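Only a single protein chain was left out; the remaining protein chains are all shown in position.
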Amino acid sequence: MVLRFALIGGGEGAFIGAVHRLAAELDGAARITAGCFSSDPQRSRQAGQKLYGLPESRCYGDVSALVAGEQALPAAERVHFAIVATPNHTHFPIVRALLEGGINVVCDKPFTVTSAEARTLADLCRQRSLQLAVTYNYSGYPMVREARRLIADGALGTIRRVQCEYLQGWLSQDEERTGNKQAEWRTDPARAGSAGAFGDIGSHAEQLVRYVSGLDIEAVCADLSAFVPGRLLDDDGNVLLRLSGGARGVISASQIAVGEENALSIRVYGSKGGLIWRQEEPNTLTVRWADRPFETRRTGGPGTQAPGNRLPAGHPEGYLEAFANIYQAFTAQLRGASETDYPDAEDGLKGVQFIERVVASSQRGGIWLPLRDEPGEEQ
Amino acid sequence: MVLRFALIGGGEGAFIGAVHRLAAELDGAARITAGCFSSDPQRSRQAGQKLYGLPESRCYGDVSALVAGEQALPAAERVHFAIVATPNHTHFPIVRALLEGGINVVCDKPFTVTSAEARTLADLCRQRSLQLAVTYNYSGYPMVREARRLIADGALGTIRRVQCEYLQGWLSQDEERTGNKQAEWRTDPARAGSAGAFGDIGSHAEQLVRYVSGLDIEAVCADLSAFVPGRLLDDDGNVLLRLSGGARGVISASQIAVGEENALSIRVYGSKGGLIWRQEEPNTLTVRWADRPFETRRTGGPGTQAPGNRLPAGHPEGYLEAFANIYQAFTAQLRGASETDYPDAEDGLKGVQFIERVVASSQRGGIWLPLRDEPGEEQ
Amino acid sequence: MVLRFALIGGGEGAFIGAVHRLAAELDGAARITAGCFSSDPQRSRQAGQKLYGLPESRCYGDVSALVAGEQALPAAERVHFAIVATPNHTHFPIVRALLEGGINVVCDKPFTVTSAEARTLADLCRQRSLQLAVTYNYSGYPMVREARRLIADGALGTIRRVQCEYLQGWLSQDEERTGNKQAEWRTDPARAGSAGAFGDIGSHAEQLVRYVSGLDIEAVCADLSAFVPGRLLDDDGNVLLRLSGGARGVISASQIAVGEENALSIRVYGSKGGLIWRQEEPNTLTVRWADRPFETRRTGGPGTQAPGNRLPAGHPEGYLEAFANIYQAFTAQLRGASETDYPDAEDGLKGVQFIERVVASSQRGGIWLPLRDEPGEEQ
Partner (left out) sequence: MVLRFALIGGGEGAFIGAVHRLAAELDGAARITAGCFSSDPQRSRQAGQKLYGLPESRCYGDVSALVAGEQALPAAERVHFAIVATPNHTHFPIVRALLEGGINVVCDKPFTVTSAEARTLADLCRQRSLQLAVTYNYSGYPMVREARRLIADGALGTIRRVQCEYLQGWLSQDEERTGNKQAEWRTDPARAGSAGAFGDIGSHAEQLVRYVSGLDIEAVCADLSAFVPGRLLDDDGNVLLRLSGGARGVISASQIAVGEENALSIRVYGSKGGLIWRQEEPNTLTVRWADRPFETRRTGGPGTQAPGNRLPAGHPEGYLEAFANIYQAFTAQLRGASETDYPDAEDGLKGVQFIERVVASSQRGGIWLPLRDEPGEEQ
């Protein structure tokens, strides 16, 4: 059965909303059936018709209308889940409304602006037995999953060192004052929350560190900067990490690294081996050993055990397919599969906690702060 | 308007048919509406329903039925084009039937088994004013188009040397005797035609040489081998090229190059510069100059003028997106756009001529043969 | 004129002493003429004869004997400089004795064990007008110099972000208990000083950051670890950097990064461009711009202005040639050239200060410490 979904966001000129829709539909497991594409009901209907071929009746002007409208439909027509692809500050009210309306959710990252909000939503999921995915899409790449598997299987021994970088250069000038919508909201504290680069891309790095290494981040020491004059949120930073089990690491994120496109990479070193994966060449995983030749594992190639490719080795699959793998797991879960693998509300919560602590550490001059709440600490 | 298409092929277990469908639909410009998925009408209907959600009435048992069925529909429901994704030897009768039925065609490569067939189809297209694309999908990569543009603009000066390779290793053992369907028909002269590796992948190389360099192949000298015992068609070969304007080159194709996945690459050297593109890292084009630092041009990156990317630089796009670019151009053509860029029947014909001459050259001990017909030569 | 030098260290089984000798002699500008290869005069003479073909009279048992012996010779036979390639803790007394004896010095890094020692030696150089080089050999690579030149010329704009890594894996197990001499002294506080990986390789990273960026390191926040059980000195660490002019950065150094060989790299991002250089492919420098295609500059290649190569582009030059470039500059200086470029005693001092502060920062839990002395701080 093809699942039905609603898309919140993804109106004219949107970037990530369109990606969500393509990814959700790629494998034919789900199809857009409804949506809310603008806070103006008229414009929402126009976008829904023009961009997605939806009937007027399924194009809503706000989330309450969507929830009410879908609830009024027979179960056989109602959406199975909704995708939230709107600016960060709107995630919390939208997701809460959807969950309270009994609708499963796929939410873009970062999950919410505060960890208190994230905790509320995570609790709501549990209480209502609803499924929620946060689209840390990079963990959908087959070779990221191969890396996770190798480490989980103990192939690298005890993990000692983790390095994760996410470098971009597109905000090296004040793009937010040139009419670039993507830059505007990402650099605006009212819409993006307390972090800039660390909210937008640092949060991907945080999840990748946990996903691949299987370790928790226990404490951070951060040094964030805003290099572009007048910018209110960080556009660059480095964070020292202390991880569970005694491992150490560093996360670097920057949006002013001129010439870097979307340079997310992770390196993990254990007592027996090391590995490296780079998002810009996502179908290659390099694994190095102390006592035998280095290995190059490839998506779909010999020795690779991770699933997730659709084509034979050497037929490059990229960002879209990895994104679709998150949807593949999520829709499998909705259909009742067991052992599906996608980032959930708990992952979303950890991501927001990480952002909060990184910002706090930096604001306090670069001190070490634990990730877990101190006893008695207010939320 | 979303165009409607029929898919011929692409039944249960098919590889390339599914890719065609994904590629055709990726940008929302076309949608599968009918098809012929098996020569058994019953199984065709089952596959159509199960794989593509099509009504029984639009799932045909053969192409004549499809042509008749679609002609009987009102224009507003009839398909705009049909995709032919069946083994090589069936292309000719199927495409002829479609064209004679007034249906535009997208046909997989190689176009036909003989050049006489290809010429017939090319003539038919012209006579009926129908559009036909041959899916030399690798020419849909943005950086292949950037390479073509640079050369067409004269940036590399007079072209002197072209090297194109297409190396795979998946047929290094006798896969065709292990139940591998893909291997079976590709190594069977009755279904694949007179060439093995050179029909399957060498023909991509031939088109890439012409597309990127802008030159014609005038003569070939070929040395083909069948390394796997018992194999009837070539699984490896090298071909010397003489190109228009005095350029020289070499095409290598192999399916027994153990460890190579889908290693298509092209290098072109002119009097002022050289370039290289590799399919397995398709978003990078290296351009080198005699008098200034070498350049790396990237899909969507600074300085790159070629269109064709859907995502910002650094978000890897791959095989599927390139394939979809061929469909994007073809559907734009059907909608009346001018200056669209996709391989047509003439390209398909040249491809088949190339295969014929390569096979003939090799069979005659590796002699030079012109690509164009000799005067008086029978077809 | 070929300069004469003495080698201190470099006896049987030594690694870096032999490299110094090769590098010093590579361009024919200097020749070994004397040495002190063992604290046992008998063994020193044997090594000098066997390894270097030196007469007994020029093979000394200790540095005082060397100084006295050389001073007793006519100027036309006396060495012009001495190379100190002994374990860290001996640098100070040896270099002091050489300088007090009026002999110019090339000393391996780190310069000394304490910054007070380094300051004493730097003062001595100035007082005696003697030349002293510290062999931060990686700054001898042509493409490192090209990087420095581009930044000094302002091509990258204002520098904002610097990342330097030096990762090795050879100490991932307790090599120091397997009879590996190189591992033994490097992990022994009595011989290596207060730092392990950061003394041995972190100090190269520190110099490379300053050399390439042209900036000073103003403050550090360090997190060092000793992962191998029983190891007394750090074998891994990450250090946040605050640099002059407001730039930020991070230095990572590890000797437990399994599978890394000698992975020194530096990346620098300014307001107009970014660059990356990797020691393991030292003849390539990648430079990226916001508004035009990325560049690959190559040793000896088009557009590269840095000197230092001996062979045409594409003939790989490596570690030895870069090391020799330091000697080329040093011997040119001794011959009276102006504007020679090699790391001197001040660079050595800064290196030791960096190590001291990194160790102190880490020992105090990872706090920020300034590099420059606080007023009133005792030395």
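Remarks
A, B and C label the chains in the order they appear, each numbered from 1.
What we mean here is this: contacts are C-beta pairs under 8 Å (C-beta built on N, C-alpha and C of every residue); 3 or more make two chains touch, one makes a residue touch a chain.
Keep in mind it's a predicted model, so treat the numbers as computed, not measured.
Screening A:16, A:65, A:290 or A:369 for touch with the missing chain picks out A:290. Of the listed positions A:142, A:202 or A:301, the one in contact with the omitted chain in the full complex is A:301.
Of the options B:35, B:273 or B:314, the residue whose C-beta touches the omitted chain is B:273. One of B:126, B:177, B:248 or B:372 touches the chain omitted from the figure, and that residue is B:248. Touching the chain that is not shown, out of C:68, C:152, C:232 or C:320: C:320 (per the contact rule at the top). The set of chain B residues touching the chain not shown comprises 156, 160-161, 163, 169, 172-173, 221, 223, 225, 227, 236-238, 240, 242, 246, 248-250, 252, 254, 256-260, 267, 269-274, 287-290, 294, 365-368. Although one chain is not displayed, its contacts with chain A can still be listed: residues 286-287, 289-298, 301-304. Along chain C, the points of touch with the absent chain fall at residues 2, 15, 19, 22, 26, 53, 168, 170, 260-263, 279-283, 298, 300-301, 310-321.
Going forward, only the chains that are shown with their structure count from here on.
Looking at which two chains touch through the most C-beta pairs, you get A-C. Using the mean of the Cα atoms as each chain's centre, the chain most removed from chain B is C. Centre-to-centre spacing of chain A and chain C amounts to 43 Å, using the average Cα coordinate of each chain. One finds 36 Å separating the Cα centroids of chain A and chain B. Counting partners per residue, chain A has 260 as the residues that reach two or more other chains.
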